[in-house]
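Note that one protein chain is taken out, while the other chains of the complex remain in position.
Read from first to last, the chains carry the letters A, B and C; within each, the first residue is number 1.
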Amino acid sequence: MGEIEIGLGKTARRGFGLDELTIVPSRRTRDAELVDLSWELQGFRFELPVLAAPCDSVVSPNNAGAIDEMGGVAVLDLEGLWTRYEDPTAVLAEIAELDDDVVASRLQEIYKQPVDPDLIVSRVHAIRESGAVAAGSVTPHRIEELLPKVLESELDLLVIRSTVVSAEHVTKAGSKDSDTNQVEPLNLKTFIRQLDIPVLVGSCTSYQAALHLMRTGAAGVLVGVGTSTGATTADTFGVGVPLATAIADARAARMRHLDETGVYVHLIADGGMDTGGDVAKALACGADAVMIGSPLAGATDAPGHGCHWAPVGARADVPHSARIRVPLRGTQREVLVGPSDSSDGRLDLMGALRGAMASSGFESLKDFQKAELMVVPRGETGQ
Amino acid sequence: MGEIEIGLGKTARRGFGLDELTIVPSRRTRDAELVDLSWELQGFRFELPVLAAPCDSVVSPNNAGAIDEMGGVAVLDLEGLWTRYEDPTAVLAEIAELDDDVVASRLQEIYKQPVDPDLIVSRVHAIRESGAVAAGSVTPHRIEELLPKVLESELDLLVIRSTVVSAEHVTKAGSKDSDTNQVEPLNLKTFIRQLDIPVLVGSCTSYQAALHLMRTGAAGVLVGVGTSTGATTADTFGVGVPLATAIADARAARMRHLDETGVYVHLIADGGMDTGGDVAKALACGADAVMIGSPLAGATDAPGHGCHWAPVGARADVPHSARIRVPLRGTQREVLVGPSDSSDGRLDLMGALRGAMASSGFESLKDFQKAELMVVPRGETGQ
Amino acid sequence: MGEIEIGLGKTARRGFGLDELTIVPSRRTRDAELVDLSWELQGFRFELPVLAAPCDSVVSPNNAGAIDEMGGVAVLDLEGLWTRYEDPTAVLAEIAELDDDVVASRLQEIYKQPVDPDLIVSRVHAIRESGAVAAGSVTPHRIEELLPKVLESELDLLVIRSTVVSAEHVTKAGSKDSDTNQVEPLNLKTFIRQLDIPVLVGSCTSYQAALHLMRTGAAGVLVGVGTSTGATTADTFGVGVPLATAIADARAARMRHLDETGVYVHLIADGGMDTGGDVAKALACGADAVMIGSPLAGATDAPGHGCHWAPVGARADVPHSARIRVPLRGTQREVLVGPSDSSDGRLDLMGALRGAMASSGFESLKDFQKAELMVVPRGETGQ
Partner (left out) sequence: MGEIEIGLGKTARRGFGLDELTIVPSRRTRDAELVDLSWELQGFRFELPVLAAPCDSVVSPNNAGAIDEMGGVAVLDLEGLWTRYEDPTAVLAEIAELDDDVVASRLQEIYKQPVDPDLIVSRVHAIRESGAVAAGSVTPHRIEELLPKVLESELDLLVIRSTVVSAEHVTKAGSKDSDTNQVEPLNLKTFIRQLDIPVLVGSCTSYQAALHLMRTGAAGVLVGVGTSTGATTADTFGVGVPLATAIADARAARMRHLDETGVYVHLIADGGMDTGGDVAKALACGADAVMIGSPLAGATDAPGHGCHWAPVGARADVPHSARIRVPLRGTQREVLVGPSDSSDGRLDLMGALRGAMASSGFESLKDFQKAELMVVPRGETGQ
């Protein structure tokens, strides 16, 4: 479609959301059991292309093992409650019971408790002891400060994640953040190349931003608005790119980066996917895996007790997101791999993905990225 | 419009649903009585271009005669309750009264009762004795197993139907299904050519899939999402093509197949049509007839007692569709041929079709496929 | 935009409704008092470009004078209650009080009372005596039968109106209609040329249909779906063209007809306009005047007592439209020419039109047809 003229001499591209797309079946179908959902990331092999988002409402040291066993990756927020409190159980229970009118201010108080770097080490150790791949996230603003303990913890996979991350962030020396003082600008490129564990970094939403993040040496780039909670960047700021276009643009950046360097950087679609259909379409647009937040926060056995809230970044000037109540549908296991007695696509996300690949005729995730897509009116579900 | 760029280097076609189209009247009008709704299929002549869908909620051996008398074709699900139970009356009544929270699991139990092949013979005989054309459906996974009894039953018209059917399904020997063991892959092409009754096969939603199904030797191909019940492939899987585009693409395949072989394969639009306008638009897009489910399930005298649920396929790994309650509007006769004192298009589907053809100036169904179409905003009803 | 491909090798035009358009102000504004809303039709001059639709709920012999005095034209349905009943007052009151579940069948009964041709004469005389231009409508099926009395009545302006009218209707001798027997096909061209009063004929919705109606010698052509009541052709039949495109196409036919014959045929936008904005946009698309139904039926002093129902055509096979309740907003005078203390555009339609022309800088209706239009998302109201 190219450029649309929104006014005389002022143009814009058209961006597409996942809810405007469907996957067109190819002429071949296959048994769902013959579909292979595995993928690899710098030596790690995962049976399912799904990461549980680093939110206190989604991942705890206690459920990381179970998620790993299902085939996914649980990413613990290393600046969350589990590294701020010796035992956050009571705090998690309290958050779920707060009245709506006090939740924002109380959340701010709760997260003012400083991060205890030693807790990073013990939490990661607990996850490793469960036999799971230990993955944890930090924000770009604190990664340098927290890195020594992260390395000491023997983390397997590091996620550097904020609502919007760029390879070149402009800051001024002496600016303050909520917990600490005197943050210097982070040169992600220099920084990531020094680490010898795989790093995922994001979120980004454009070709240029994705390409620059790829050039930092990251093993993967998160693509999307970052969270599917109340942190609605687009509502508040007017900034954002619909997920299908963001993934497809990042896919173009991945091809260029591969051509220039021979390195394949993985794309993780991040946030805003609620159904198996959403997951399937994100992968068909070019993602290698998805990061899932609110569907897992809405599980009956999730740490958030049916509530979901965004991780607190290091920036005090951005309005803190509200806690939202997520409709309970089943356990985290039922959400990810079923069984499901529902047909709305909100349980058994991986079974639905398997069904999508089987009925459209694809065997592997990489093949599935070649699936034909069709644009339909928003929310249209194939007639 | 061709290809739309959804991201850099990633394109998609635009697909259209029936609710985005209207039929443009030509400059001539005609009396509704002068409109001819008949069509022929390999020696059978039907007065109305409508098939009642093979669902236990829609067709029983008891109403097939009445539907035939109106001019339509009733297709019995040969893997439904009538071939699993000697007398399914009580089961049908029970389904309509189940509470929502138990319906899914109870439906699975009810349909675990195995198909009794001898009942296929007796049900088809009952339909033939009513004087009607005997039409029945089986799923691709069980057709080989059930075929001997189907042939013994002297069925007139065989429908091979599943949500998505392809001419080349990839399976592995030894995979299990819910009722039986050891299903070998079905080569539809070899199989259909051996039968000497007309076969309809589907559903498919793309040019390539339709073309390959045509090459199996089928007399007709079903086009669409397969059912209009809760089996929402697009929601669950993200897979699907809006019906207008699916029909128009299959029409292009029909033209190519006709050009290559001289054989005209009929297109049956399958599912998702609720009003006379929907039926008219499906035919104007290129369908030769329509398969109707939920509007007939919602008749006061339908077997489903006001409920509708999708046929159970042979695949246990796909979530079973929910039973839905369909608003009651009139008898099956009133739904198909009136009389109607309503103007919302949900009764007298065939009268409305006749009205559409009369007011837009077409005499025969084949002519009507040349009607000019117009794209309007979704749900727009001609101002 | 030209043709849109809805499937391989199958194209459709995009049609636009009035609710997708806005009028772009030109660089000049003017006082509303300097706007001229008058128009002429074969020797008649009207101060306002508005015709009250020939519906029993809108026009009676009693209010025709008042509408004329405001500057509009009241068109009496010459096959309505006023020519079927000596005194329809009680019947009109009854219709407004019928329960929803009996209204359709009771309306059919009420309109089974045959038309008394002598009442045509007396009703038209009553209107003429009020000093108003006497305008009346008949359906194409009955015009030949009723013509002698119409001529005897000295009607000033004849409207031949049905949901869809074509210059060449195909019928068969001996087909029956609801009131009479043995209707022969009407050759509008031969017929209209014989009359020496101006004739308006419609409705039509396409370039070809409009052009052929123009060639009948009509002074004006009605464009649109015919009525804005429950007679939803598009819902029931799937047939229709959104009004903005229908008017613009008819405008192209008017230009061609003018070029070929030197005769300017007037376009009357018919139905579906509820606000002053709708009226303004219909005129800016190319209409010379508008025919208004439901907004006038919804007047506190309308004959329909707050109800509206479509005129009964001569066709018994089309479902009779439902009676709808129209929200009461003010008197017919307030609806047409105000005063209004509301800003939703549903009162003072002509004042709003005047405002539209003033603020967009046009002095006459003919100039206003050159106004620049802009396509906006459906229902968008200029941000």
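One rule holds in what follows: a contact is a pair of C-beta atoms (placed from the backbone, for glycine too) under 8 Å apart; a residue touches a chain by one contact, two chains touch by 3 or more.
The model shown is predicted, which means the values in this text are computed figures rather than measured ones.
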item: Chains shown that the absent chain touches, full complex; value: A, C
item: Contact with the hidden chain (one of C:25, C:71, C:117 or C:306); value: C:25
item: Identified contact with the non-displayed chain, of A:29, A:205, A:275 or A:369; value: A:205
item: Contacting the left-out chain in the complete assembly, out of A:42, A:89 or A:105; value: A:105
item: Residues from chain A at the interface with the omitted partner, ascending; value: 4-10, 12-15, 17-18, 20, 104-105, 108, 163-172, 175, 204-206, 208-209, 211-212, 224-225, 230-246, 271-272, 315, 317-322, 378
item: Hidden partner chain, residues of chain C it touches; value: 1-2, 14, 16, 18, 21-34, 207, 244-249, 251-252, 255, 275-281, 284-286, 338, 340-345, 347-348, 351-352, 354-356, 359-361, 363, 372-377, 380-383
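Everything below uses one rule, namely that only the chains that are shown with their structure count from here on.
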item: Category of the chain touch graph - line, ring, star, complete, other; value: line
item: When chain B is superposed on chain C by its C-alpha atoms, the rotation angle in degrees, nearest 5; value: 90
item: Remotest chain, chain A as reference, centres from CA atoms; value: C
item: Multi-partner residues of chain A (each touching 2 or more other chains); value: none
